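Missing here is one protein chain; the remaining ones are kept as they sit in the complex.
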Amino acid sequence: MLSKCYKHVLLAISKRTIVIMIILLFSISALIVPNFFQYGNVENIFIQAASLSVVACGVTFVVLNGGIDFSSTSIIALSSVVGASIISVDRGYMAGNPLSIPVAIMVVLLIGLSFGAINGFAVVVFKMPSFIVTMATMMIGSGMAVYYTKGETINHLPDAFNWIGNGRVLGIPVILFIAVMIVVVLHLHLTKSLFGRQVFAVGTNPKASMISGIQVKNTIFKMFLISGGCASITGILMTSRLQSGAPGLASNMFVDIIASIAIGGTSTKGGSGSIIGTFFGVLFLTTMNNSLNMAGVSWFVIDIIKGLIILTTAIADVVKKEAN
Amino acid sequence: MTSQRDDVLQIKDISKSFSGVEVLKSVSLSVNKGEILGLVGQNGAGKSTLMNIVGGVLPADKGKMCLMGNEFKPLNPFMAEKMGIAFIHQELNLFPNLSIAENMFIDSFPLKGPLRTVNFKAARKAAKAALGFLGVSISPDKKVQELSMGQRQMVEIAKYINRNAIVIIFDEPTTSLSHKEKEMLFRVICGLRDKGAAIIYISHILEDIFELCDRAVVLRDGRVIKEASITEFDSTTMIKMMVGRDLKQIFPTVDKKIGQLAFEAREIKANGVHGVSLSLHEGEIVGMFGLMGAGRTEFAKAIFGVEKIESGGVFYKGEQINPITPRNCIRHGIAFITEDRRYEGLLMPKTVEENLLCAFWDKLTSGPWKWINVKQEGENAAKQIKNLQIKTADFKTQPVRNLSGGNQQKVVLGKWLMLEPGVILLDEPTKGVDVGAKYEIYNIINQIAKNGSSVLLISSEMEELIGICDRIIIIHDGLVKGEFHKETYDSEAILKVAVEGSV
Partner (left out) sequence: MAEWVKKLSQYGIYFVFAVLIILFSSISRVFLASGNIINILQQTVALGIATVGMSFVMISGGIDTSVGSVMYLASCAGAQMLNKGFGIPAALTVVILLGLLAGSVNGIVITRFKVAPFIATLATTSIARGIGLVTSQAKMLFLGTASYVIAGTRWFGIPVTVYVLITVVLLADFFLNRKSFGRQLLAIGADSLGAEKAGIFVKRRVFTAYLICGMLAGLAGFLSTAQISAIDPKFASGYEFTVISATVLGGTSLFGGKGNIFPGILMGALIVTIIENGLNIMNASPYIYPIVKGLIIFFAVMVDSMKSSGEMR
């Protein structure tokens, strides 16, 4: 059983150039960047990658249909403030109540799923383009987040909650456990479940899929639900790490999300891609972020690089498709 | 021969093959100035291919063409157009959001002034003149989206008037026209002829050919059967020529029994279908013949739920299928192999395995999470590949688009056969398939029927229907106009019903 998993992992790794790129990146960073391997820097990279990977893997489902989900960042922010407002020790609605955390998590998940449902409904029923719909819901979501807290952060969250983002089990950060677990579940779902198969079929050719008996509308709707749900989970993770609910959380995250998905090999035209690919894309991106940062490169120059990455991978994707 | 008339367009010994299949075999014909030549033949006779060569869409493999006495070898549609060929396709290339005048000059507007602005006045005038030439008076400022189909067709023709067309080709122009609009079109075409244009008119409505054309050419299996003045033809002989006796395909036979009533479609009305009823028995192979646009594909799509059905019921083993959706039909055991395998039947960039299984995945799941049994996936795919003898290098990795036409069609068949359907609707299953694979597909169809399933075989190839069907139904203009049983198959009679709507 274990050896089968091991073989699986090896196979997945060998097929991907992204892994080679990560290894290269690590090596170069180790040489150029001082202190790269010190003070828990590498662990830091993985912790940062944890949150990003959950939301990026969720958005990957939408991208597999040729669409996009801009609202993820706002869902993170809204989840953060609403969740924090419930559990906060001094001002929360359920302050001190032992059930506050589970309730908050459920409420927050509901928020993510609702946004996903609205997005999905608009795309499937009204045939609105996903980029506009999710841009609109992003605006509404982030507006709601800021309105909810009047721009302030919500602090003093219970220790039990903060443990999620900052605690450790057997020396490994809890947040990493959770993220890897979610990524694995999503990956298995995409590659081994009925829904996963249908996602690829619908993303490739919705008409042919419909004729083959696949419920196209339901499938697309579920993709948006997953994206929304993952975003709200990410909200929980990030809020816990930050130890406060912030309405501006994740506001700059979208470029990272898209860049990770693109570099991870998922085609923006839909029909092909993978969760593991996105995960490696996230690793690459966070490593790059980290090492460039430590090498003294300004954050906005890093942004330029990310934009270039998105451009090159999108162009490469088209060139690859034409070559076939 | 007849080279001393003013032949505007001369076609000499044109041959063309697609993937080893000869579609045009040394075709020669000519059109003169001030003449309407009717081009007649069944589906697959080679009419469109020939016109595509004239129109610069395809190159010929052998032979040559002369236009106004000079060698004519258009490399692309633009060149053909510049040299004077106006090819009026069935699908009009108009922009509904622009006016008539704008549509006519969209790629080369008349300009005026130092700022090179569009000279709308000149465009309007020219448009009005062109429309007037056709005897049509619509304001050139009207947007195309406000026009009826007939009027739009006029605009399409008017586009070419302005480009000084020497040869005008009409490809099945009357399919979406009302009776009045058709009369107007004929008046216009005759007018054009009287002014000297050389016109080629393709149609399956023999009545129209006789009304309109001066001469006619009958094509069959890529060959010219006869080219002569229209007076030398009559409806019966024309049909006889279209059908012929070229039996090159051998059809497998099978011992089977026809059982009870399995499937029924009652009074189906949909877009292009005006009240068709059909019944299929176990073990029966029923053919559906008709000309393009008669409503066969529309019928199949309607009963499977791919297109909207206006009224009528679909019943399987007595139980009504409601609502009519592909998923529901599949649940009841009905399968539908569409005509267009590229865009509706297959997921082209995906692997053979994925394509074979995409309707079967539901059956391979287990548990609440619906995990797919990967081992069974591979087994089922391999079994199907063996059964149908699909030639693929590695079914788990080879994308279906790299397979030959015949193998692609087998993949589509394989996908549906996995469901072990009781009723199979096949729409042109051997289109674009080589002779060897065709035989294999006929065998497969026979086996399906032998196992007790019912088959509806929609096809434009009379031979294949006569070869393997127990019954042939003929659709004309959205209605069933005739039915023939195995013992009384008569290809001429069948074609006559398809073409004229009556025996």
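Going in written order, the chains are labelled A and B, and every chain counts its residues from 1.
One rule holds for everything that comes next: a contact is a pair of C-beta atoms (placed from the backbone, for glycine too) under 8 Å apart; a residue touches a chain by one contact, two chains touch by 3 or more.
Model, not experiment: these values are computed from the prediction.
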Touch with the omitted chain, as defined above, among B:97, B:178 or B:389: B:97
Which residue of A:42, A:255 or A:294 touches the chain not shown here: A:255
Touching the absent chain when the full complex is considered, from A:50, A:133, A:164 or A:292: A:133
Option touching the unshown chain, where A:32, A:172, A:185 or A:318 are the choices: A:318
Residue among A:48, A:100, A:142 or A:227 that touches the chain left out of view: A:142
Residues belonging to chain A that touch the chain removed from view: 65-68, 122-124, 126-133, 135-144, 146-147, 150-151, 206, 216-217, 220, 255, 258, 262, 268-270, 298-304, 306-308, 310-311, 314-315, 318-319, 322
Hidden partner interface residues of chain B, rising order: 77-78, 93-98, 102, 106-109, 111, 115-118
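Methods note: only the chains that are shown with their structure count from here on.
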Centre-to-centre distance between chain B and chain A (centres being mean Cα positions), rounded to whole Å: 47
Contact footprint of chain B on chain A as seen in their complex: 189, 192-195, 197-198, 200-201, 204-205, 207-215, 271-272, 324
Chain B - residues contacting chain A, complex: 304, 306, 326-327, 330, 336, 338, 343-350, 354, 357-359, 361-362, 365, 369-372, 374, 399, 401, 415
